[in-house]
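The complex appears here minus one protein chain, its other protein chains still in place.
Every chain is named by a letter (A, B and C) in the order it is written, and numbering of its residues begins at 1.
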Amino acid sequence: MPEMNMIQAISSALRHALAADERVVVFGEDVGKFGGVFRATDGLQAEFGEDRVFDTPLAEGGIIGTAVGMAAYGMRPVPEIQFADFIFPGFDQIVNEAAKLRYRSGGQYTCPLVIRTPYGGGIRGGLYHSQSPEALFIHVQGLKVVVPSNPSDAKGLLTAAIADPDPVLFFEPKRIYRAAKGEVAEESYEVPLGKAAIARAGSDVTILAWGAALHDCMTAADELAAAGTSCELVDLRTLVPLDVDTIVQSVKKTGRCVIVHEAPKTAGFGGELAATVQEHALSWLSAPILRVTGYDTPFPHALEMEYLPSPARIRAGVESVMSYEFA
Amino acid sequence: MPEMNMIQAISSALRHALAADERVVVFGEDVGKFGGVFRATDGLQAEFGEDRVFDTPLAEGGIIGTAVGMAAYGMRPVPEIQFADFIFPGFDQIVNEAAKLRYRSGGQYTCPLVIRTPYGGGIRGGLYHSQSPEALFIHVQGLKVVVPSNPSDAKGLLTAAIADPDPVLFFEPKRIYRAAKGEVAEESYEVPLGKAAIARAGSDVTILAWGAALHDCMTAADELAAAGTSCELVDLRTLVPLDVDTIVQSVKKTGRCVIVHEAPKTAGFGGELAATVQEHALSWLSAPILRVTGYDTPFPHALEMEYLPSPARIRAGVESVMSYEFA
Amino acid sequence: MASTTEGRTAGEAPSLSEPLPATVAYRSIRLLRLVDETADRLARAGEMGVHVPCRGQEALLAGVAAATRAGDWLMPGPRQSSIGLLRGLSLVSHFSQLLGRSADPSRGRQAPGHPTVRSLNLFSVATPVGSQLIQAAGVGLAMKRAERGEVAVTLGGAGAVATADFHVGMNFTALWAVPVVHVFAVATDDRSELPGPAARAAAHGLHAVEVDGADARAVHDTMAAAMERARSGEGPTLVEASFPEPLRVTPESGLRLVGDSDETSWSEVDPLERCRRDSGLAAADADAIDAELQSAVDDGVAAALALPAPPTSLLFDDVFAERTPALEAQRREWLAQRKN
Partner (left out) sequence: MASTTEGRTAGEAPSLSEPLPATVAYRSIRLLRLVDETADRLARAGEMGVHVPCRGQEALLAGVAAATRAGDWLMPGPRQSSIGLLRGLSLVSHFSQLLGRSADPSRGRQAPGHPTVRSLNLFSVATPVGSQLIQAAGVGLAMKRAERGEVAVTLGGAGAVATADFHVGMNFTALWAVPVVHVFAVATDDRSELPGPAARAAAHGLHAVEVDGADARAVHDTMAAAMERARSGEGPTLVEASFPEPLRVTPESGLRLVGDSDETSWSEVDPLERCRRDSGLAAADADAIDAELQSAVDDGVAAALALPAPPTSLLFDDVFAERTPALEAQRREWLAQRKN
């Protein structure tokens, strides 16, 4: 199997989807001629033509509204929003239209679109090239939300997302677009939505994470292992639908849970996860469920490394749940 | 003290603010000449003139963007969004502009605006006149979020929100706009942001709620009291900043916690509250923290009474935590 | 042309490019008026939620519907949503949507005036004003690729013209030269302050025409030309249908009936009375049509009222193709509580 980075894996999924299904189209700001600011659509316009891969004006509401119309008609649009930070001019079309179309029509119309968008910090991008808004979309019912953490999952999940009959937000961890590498099959394949993966098995504490933060958790887990603490690292991969079974099973085994995300703490997806875990496994808990997250501020520029949940902070979090004693 | 309903109390707060402070202006769709679809701004244009109270075109991004500019200049705009369901075309101006202006300018510019908007179901409004999107704004750092449950709080909280130096989302529970009545002082007064109220003292279980749902909790608590269960009902009033102390103190006392909101369960503010409560009071808990909420669907039309957290569902929730036994 | 049989489309009887026969126009307008009045009565009686009247816009809808083919998509706002009746939607279906009954094809999911009828290509009507103006660009792109000569038709009011979605929608529609016709119902007074939709179309290089919105036959001719233009690949058109002041929808639209303020001038401009005057129909023939339609409407309402509401068991459906584990869990909980 060839080695690919995230961008190559995503590009490969798009290429297969475009080749296999006439209904698939890819569009957005600078995705066509230029091939995308991160090169994820590089070469696709040349290969599939301007009717299948094309540029749009700078109007996110237009990009997503167009995709809604196409999807309702029966196409499989895969629009790109250049950065997740710029998805908000299109928020109404996502929240009030894409998410509700199947429901409000009683199933007569559906909205099978996939919105690809790079998210997350750590690239010196400041306030507007760093946000992690996944929780906003998770709360909006009618949307699926996917965040891959490695090239192989990225390809398989994107393929599954495009095949899915409902709207999917596909958040791509741009910090590891090139850094995350791995073997990826040349041919098309699906990683099913709704299934978490045990990224590392362990017995003392469960760490829940997704996307770029997973790698920081892995670093922390390696360091903790050396110090004698065994972490089970669960890569959620799909946030909606959530694989509650895998999560709860792991926490029942370890008795401790640390949740890690880049987004600010308050009302982030970590809150939902903690609530869900204690609902299902309260009596198995040896310590409060702890969240290691971005702080409750906009995303900083100069201070981003202080802000992001670093391996050191994750380690400190794990250590604190390990040393917790009931009052 | 005169008796007022919610609308009258809100109107009174606006009137006082307009009279006391030249910088205050009120605007939105149909708020001027017509006085607002719920009459909250009735008579204000006649009293304060078209420069202070005025209509805008149908463009929520325009309404909020205008308010951001005014606030940055030093005014105190109080725009209205006709229904919270229609706030999304203005989401970018709230999330990326209002919420971040103080931060991104290092405190040089501020954004003291108050967005008033009716929220919630139970008025046969269907998908687009019923949503409760508060959690979305809570996750966006830089916004305060207020939800009154009665006329007296509505007036005092709105007055405090207008005086506050930062942007405030002021969600008005339209279901009880007229039904909720109470004594309200004629003169201007503030109910400080960030302080919860004990709406009903009790000892067996803590119920956390806000807005219209509080009344359903009160009904449930009355019925439960008759059956021998004593509920402490906490009216959060302000969701950001959150009064964690009052919440945690109550749960430490009762050992049980039920959270009630109209919004869908997943990634609703109930998740954050549950996570916070277990962080601070895990060893005091005699049962998992339970959420009684709207279901994970868009807001239904024909079936809205099945959807909303009714007193019966709240009672069932309380009974289930009361009868919980550790595994 | 009015029809109570689903699947038959009003526009197919007369050729699309020939003038709209006066009787067809009259039947359509009268049908919409009767339906509107009936819905208003039902709302006042508490049988249904808020009614969004189309009163005053019946001739516009008659002209638009008659210029469309079965394969064309209609993408109206709530005020124009009874146009489905002119494409062959049955009265029982229509009233089932208004009343939240089991024959509503959208399963009672939406408030009155927000139908979806996929079998007739009546797209799902949303409340947020303007959102379909962008979606039409996507539908149009898909139609262009499909090469079946289909056209998407949007309908909205002056409020829609003020939205951000208006401009983005017109921009994308024009840029991609898609087969779309955007129809806006604006009263003379709506345009007093700022340029109207046709003038705004120029900002996007979008072809625009104006027409008297209270004249069904004029609307039909204008629409037929615009549809032909779209079908033949010449690109989109914006149709500005204007109405005299008494037909204006007040800013507080949706809350008051059109024309209520001034009954004198109303009768002069009322598209129904105007059509009846101009149609050349004998009074007896018109009266016969009225009676026939009235009884069809009465039957439709009675049939809808006799139906049950959609089953509560639908509470967790239509969110996704399949219920997620979270929805399954909530459904189990809900079922358990109902048993108690």
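Everything that follows uses one rule, which is that a residue touches a chain if its C-beta (ideal position, glycine included) is under 8 Å from a C-beta of that chain, and two chains touch if they have at least 3 such contacts.
In this text, all values refer to a predicted model and were calculated from it rather than measured experimentally.
Of the candidate positions B:11, B:66, B:278 or B:310, contact with the unshown chain belongs to B:66. The chain omitted from view is touched by exactly one of B:36, B:77 or B:264, namely B:77. Listed here are the chain A residues that touch the chain not shown: 29-30, 33-34, 37, 55, 57-59, 61-62, 85-86, 88-89, 124-129, 265-266, 295-298, 300-303, 306-307, 312-313, 316.
Where chain C meets the chain that is not shown, the touching residues are 162, 164-168, 171, 174-175, 193-195, 199-205. Take chain B: the residues that touch the chain left off the picture are 51, 56-57, 59, 61-62, 65-75, 77, 92-93, 96-97, 100-110, 141-142, 144, 165-166, 194, 240-245.
The rule is simple: only the chains that are shown with their structure count from here on.
Put simply, the chain farthest from chain C by mean CA position is A. Centre to centre, using the average C-alpha position, chain A and chain B are separated by 30 Å. Chain A and chain C have Cα centroids lying 39 Å from one another. Measuring from the averaged C-alpha position of chain B to that of chain C gives a distance of 35 Å. Within chain B, the positions touching two or more other chains are listed as 61, 85, 88-89, 127-128, 266, 296-298. Residue positions of chain C with contacts to 2 or more other chains are 108-110, 114, 126, 128, 164-165, 319, 324, 326.
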